[in-house]
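Here is the structure we will look at.
For this view, one protein chain was removed and the others were kept in their places.
For clarity, chains are labelled A, B and C in written order, and residue numbers in each chain start from 1.
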Amino acid sequence: MMTMKSRLSLMALTLTLGALPAQSQTTTPPTAKLNPPDSQADLKPVVNTGGTVMNFDWPMLKIGMAEYSEGPTGVTVIRFGRKVLGAVDVRGGGPGTVNTEFLDLYYNVPEVDSVVFSGGSWYGLESVTAVNTALKDEGARTGNWDNIGLAVGSIIYDFGDRRLNEIYPDKKLAQAALRAAQTGIFRNGSAGAGRNTRSGYYFGCNAPSGQGGAFKQLGDLKVAAFTVVNAFGVVVDRDGKVKACYGGDGWPKELEVKDLMQNLPDSQKPGWTVPGGPKRNTTISLIVVNQKMDPSELKRLAVQVHTSMARGLQPYATMGDGDVMYAISTAEIDAPEGMTNPQLGGIASEVMWDAILNSVPEQPPLPVVTSAPQVTEKAMRAYAGDYRFSNIVSVKVTAEGGKLYAQATGERKAYNVPKDAKVELIAYKDGVFMVPGRYPTVLDFTTKGKLVMNPGQWQQTAAKK
Amino acid sequence: MMTMKSRLSLMALTLTLGALPAQSQTTTPPTAKLNPPDSQADLKPVVNTGGTVMNFDWPMLKIGMAEYSEGPTGVTVIRFGRKVLGAVDVRGGGPGTVNTEFLDLYYNVPEVDSVVFSGGSWYGLESVTAVNTALKDEGARTGNWDNIGLAVGSIIYDFGDRRLNEIYPDKKLAQAALRAAQTGIFRNGSAGAGRNTRSGYYFGCNAPSGQGGAFKQLGDLKVAAFTVVNAFGVVVDRDGKVKACYGGDGWPKELEVKDLMQNLPDSQKPGWTVPGGPKRNTTISLIVVNQKMDPSELKRLAVQVHTSMARGLQPYATMGDGDVMYAISTAEIDAPEGMTNPQLGGIASEVMWDAILNSVPEQPPLPVVTSAPQVTEKAMRAYAGDYRFSNIVSVKVTAEGGKLYAQATGERKAYNVPKDAKVELIAYKDGVFMVPGRYPTVLDFTTKGKLVMNPGQWQQTAAKK
Amino acid sequence: MMTMKSRLSLMALTLTLGALPAQSQTTTPPTAKLNPPDSQADLKPVVNTGGTVMNFDWPMLKIGMAEYSEGPTGVTVIRFGRKVLGAVDVRGGGPGTVNTEFLDLYYNVPEVDSVVFSGGSWYGLESVTAVNTALKDEGARTGNWDNIGLAVGSIIYDFGDRRLNEIYPDKKLAQAALRAAQTGIFRNGSAGAGRNTRSGYYFGCNAPSGQGGAFKQLGDLKVAAFTVVNAFGVVVDRDGKVKACYGGDGWPKELEVKDLMQNLPDSQKPGWTVPGGPKRNTTISLIVVNQKMDPSELKRLAVQVHTSMARGLQPYATMGDGDVMYAISTAEIDAPEGMTNPQLGGIASEVMWDAILNSVPEQPPLPVVTSAPQVTEKAMRAYAGDYRFSNIVSVKVTAEGGKLYAQATGERKAYNVPKDAKVELIAYKDGVFMVPGRYPTVLDFTTKGKLVMNPGQWQQTAAKK
Partner (left out) sequence: MMTMKSRLSLMALTLTLGALPAQSQTTTPPTAKLNPPDSQADLKPVVNTGGTVMNFDWPMLKIGMAEYSEGPTGVTVIRFGRKVLGAVDVRGGGPGTVNTEFLDLYYNVPEVDSVVFSGGSWYGLESVTAVNTALKDEGARTGNWDNIGLAVGSIIYDFGDRRLNEIYPDKKLAQAALRAAQTGIFRNGSAGAGRNTRSGYYFGCNAPSGQGGAFKQLGDLKVAAFTVVNAFGVVVDRDGKVKACYGGDGWPKELEVKDLMQNLPDSQKPGWTVPGGPKRNTTISLIVVNQKMDPSELKRLAVQVHTSMARGLQPYATMGDGDVMYAISTAEIDAPEGMTNPQLGGIASEVMWDAILNSVPEQPPLPVVTSAPQVTEKAMRAYAGDYRFSNIVSVKVTAEGGKLYAQATGERKAYNVPKDAKVELIAYKDGVFMVPGRYPTVLDFTTKGKLVMNPGQWQQTAAKK
């Protein structure tokens, strides 16, 4: 027990907030429905919730966020007050995109209505097209001649080992986000498309991540950056510190990225193995400026800022990432006197780094067993049963010889609960158990007939059959 | 009257069928609902209907088509029996695409599940993402790890002056098409995504067009081509003849493309004017081979075949077209002995030309006024009224001094019925009138309380208010 | 003998001139040095010679051509009167390019000084960079700050089986061409970079080809097209006729391209085999307009015109071609009223087709043996000996039993003279023999101590050792 405890104490729990937005307020996480749905049709969108509110002053941008808490997964819609000029830079090895070909034609015509970021891997692209058809259905873009909507967007992969179902942001969710769009507010952390992202899997960190925004005004010039960080690499601050990581065995609490990078391949050991290859991470980003730019300038801005992100996310743009960057000019002001493209790019790159840092949510506390509670056999028998999380994952809990065990019975394992053998559950608090490990799993039986896995912001709930 | 008649007789009505598919049968066009819907939600998909059936033997391909006859508009889904290798070549100046970036990474991994073609301009991209999410919802692609669906696809613009509403292929329609997919059958002409396309607007031809398929087998080698022809240019056969065109004043009935091209800019006069610029045409195509190819070979095949289409469609790949070509290798056989990439490309290019020719539907007969019927004043008063086609287009019919007039009252004109003045309707058959012109418009009042514009395959129906 | 004769008579000898330039005059082909050089250093440039002169009126363009007749091979330099805006479209599977990356940045800044076309495969790229450094050396572009030259350009492959040495256009040759540049004159046919090109190898045609230019003025609008046709495909006129081809056994004298294309793969049989794969052809082209265009418009023009070339060259843009198209706007006039990009593209595409047709040089007459001359044994012994064409190719001629034989003794065969066995030479005229075949080879011994292969425009000369 001591050994486990000391191992746990080595795990990184750091939450260092990035550059803070001018004003902020925290909202309570939404309550997820306890019954896992069998189909997307039963899910109810929850809008503009979660994360830490960032306020900023830019009436031309309306932002809406929506989530299915059962996933959890979500979508973030940035809608512009009029058609704007857009550019795109795709850099990663596993992108999912809608309409990027058109942006690369360099037409000097504002055409973009909206940029959409979504969870759900390639399925989440439905969010992008749904925003566009909603623009038509609501009458903003009738489809008559030139009045045709153009939403562009990209997705991140938030399936796999980070949740126990494959719910994705669909048409209903995306259109709810669009309808909820408002000016001046963005939610940093576990919200919108960043509702269930991770960072640092490259080093096995696997830390809860999110979406981040940042805003800067210099005279009349406005620059905003938004990013959904589901990076293969780790989030790094300007002093080279890793912002969030479940550390490996024996790792120091405070990690320097240079140590991780220079100790490759050892810093990747014992090593993760991803079924089906590593194309499962992505950082999707948007930089918006209010100065006029021509298409080639805007593309250069996208390239410079996108490249600069290799500082705040290390490594970046790997084959395992589908990194995409959009750049938008709202063309509200002329370029400030003397402002060159590289200078604007430098300023915007720092705003983007702030956005990256703001994406890191409060990390969940590690379960530390101080004095293990006594659990009666009767209680154990009450906990036992078959719990169903989704079509893919179920867990069988059994009580034997005064001990409680769990074993996954669906298509795949359930976090630390394996498929091929049962694992002993360690009592942790009243009605709460854990399976230790680099990423310890908590099983909460305190709600009757339910099993809540990792209670908190990213919890997954199963109903007893 | 004679003048008009003689002008009409000059119009090209040619229907010359391209290389005929092995077996074919014609189906009756679907009956469209008479009440124009107020929203997409009220529309009912009609599947696998219309056009001329082409049978072919390739179990690895399942094809489904669905349409909203009220548009009319539609979608065509080509689904593969397993994940296949794909490449893409975007050539036109106004593409609408989903997931083409990924295809251009040249991974030697079969990833594509389905290629989707759709009407509805950028709104129709919802069809592409809908097919993908349907793959998940139906369980074929669970979303778990590597079992993630990948549908790619493109759209054509079928709004504007070719119909009186802006109904688009949506999630419901696309998923209906996917569920209706079957092997061995493709529908040439006005069906699926080609339900309401035109060709030749470049020369003012504006001829009804469609989708075309062709198939060739050489030993074990199978090559199939599919294309949705909404081309700015005209369809040209192997003898240089234009296949379909509403000809200009004084044009010969049989047109040679070389005459049109060499007489530029005169052959474009008096000239069309497209509100909002010319990016309103597109030809989207797919070439499928069953031999194994590596990604660079497949891309070269896409490029060669796509370029070759400049023969069957002239001009091609203009700024006014959003031309996109997909190439798929199902990898069922090794490359035939001695088959080089350029040779395969040459063979496939001819199959594609056949597909282009097969896309041309039977052209609607021109209304010819031989002996004008007498229309009573009472009948005229019965025809008079306000007819609503859609949110965008209504027509007001008035009877004055023994003549019938029409004027468009919505956002825009209704074919030849103008907005800024009333136009006299010429009696044509009992209860049927016309507005003459290069593209004569027929107004049919024979159904009580309805006005049917251009009755037939592409008719539009209004209810009297 | 009759058999051979009848086979020969089936060979296509067609020379049909394409659209003729306004004024033209033919010049005598340059006399090549008889001693094959051992190194590039010994070669002397010959400038502005060969082909058929085309005059046109456009002071902003200066064109220089230079060749090494010993190759033969050459270079064509198009130099603009000031820096101009450029775009590029690479379409083929085997391009050789200098500075195309820069052109694809879409900067709205005129930067191009010169477009260079060259023989010599990748070695010929030295021509492109040589033109640029010559701009500096001559002081036109000092290299100080913004006064930096930009030459862009591409190459064609003219080595291999079409000549007996691998002489390439080098710095010396390219700079000679630049210095010889003049306004108003282009040379169609076997001149400049088109000095030793072929077309139609795809079908085994292997016909002598060249470079072609064409010019059109519509009001103030000027459009010029230049192309170096070394196409894998055949040159096709607007009636679908193949312009030049050494036909296969039993082929009709007049070939229709549709017959060749639709009879694939048979029309490629008995089939050619190219050592080292087929990436040995290329058509490199330039379209110039004098109207102002922005970068995206210019790129669209390049794409449309490049794609249209699939009509005049069939097939086009195969893996075996390195096709590259440049588009230049000299920005001398505003766009003519009402001129759309697709319209300009259509006009320019026809000018380009004229240029393609103008590229076809007079085809060499086929050697027809009517009454074979008597050759004495003494004469034969005089012809016998070792003849050296280059480091790569030598031919040994022997007289045995009243017959003359030849055998290649270098790295590879010499046209129809094989390496692995001797071949009998057929007397043809006094001192002139031939080796029959689809591409008959003529051996001329009439100059003492020399062997001239295929005397005429593309002759190769060997000195007796």
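Assorted remarks:
Following the convention adopted for this analysis, a contact is a pair of C-beta atoms (placed from the backbone, for glycine too) under 8 Å apart; a residue touches a chain by one contact, two chains touch by 3 or more.
What you are looking at is a predicted structure, and each value in this text was computed from that prediction instead of being measured.
From the set A:Gln314, A:Ser329, A:Ser390 or A:Thr461, the residue in touch with the chain omitted from the display is A:Gln314, counting the whole complex.
Among A:Pro59, A:Gly250 or A:Gly338, only A:Gly338 touches the chain that is left out of the view. Check B:Gln262, B:Ser296, B:Thr409 or B:Gln459 against the missing chain and you find that the one touching it is B:Ser296. Residues of chain C that touch the chain left out of view are 39-40, 90, 93-102, 105, 121-123, 125-126, 128-130, 132-133, 136-137, 142-146, 148-151, 159-160, 166, 168, 170-171, 274-277, 324, 391-392, 411-412.
For chain B, the residues in touch with the chain missing from this view are 105-108, 294-296, 299. Although one chain is not shown, part of chain A still touches it, namely residues 91, 93, 202, 218, 232, 238-240, 258, 261-262, 264-265, 268, 271, 278, 297, 300, 303-304, 307-311, 314-320, 338-343, 345-347, 349-350.
Please note the rule applied: only the chains that are shown with their structure count from here on.
Superposing the C-alpha atoms of chain A onto those of chain B requires a rotation of 180 degrees, given to the nearest 5.
Located most centrally within the structure is B, per distance between chain CA means and the overall CA mean. Counting every residue number used by either copy at the chain B-chain C contact, over half are found in both chains.
Taking each chain's centre as the mean of its C-alpha atoms, chain A lies 57 Å from chain C.
Put simply, the C-alpha centre of chain B and that of chain C have 42 angstrom between them.
Counting partner chains per residue, chain A shows two or more touched chains at residues 105.
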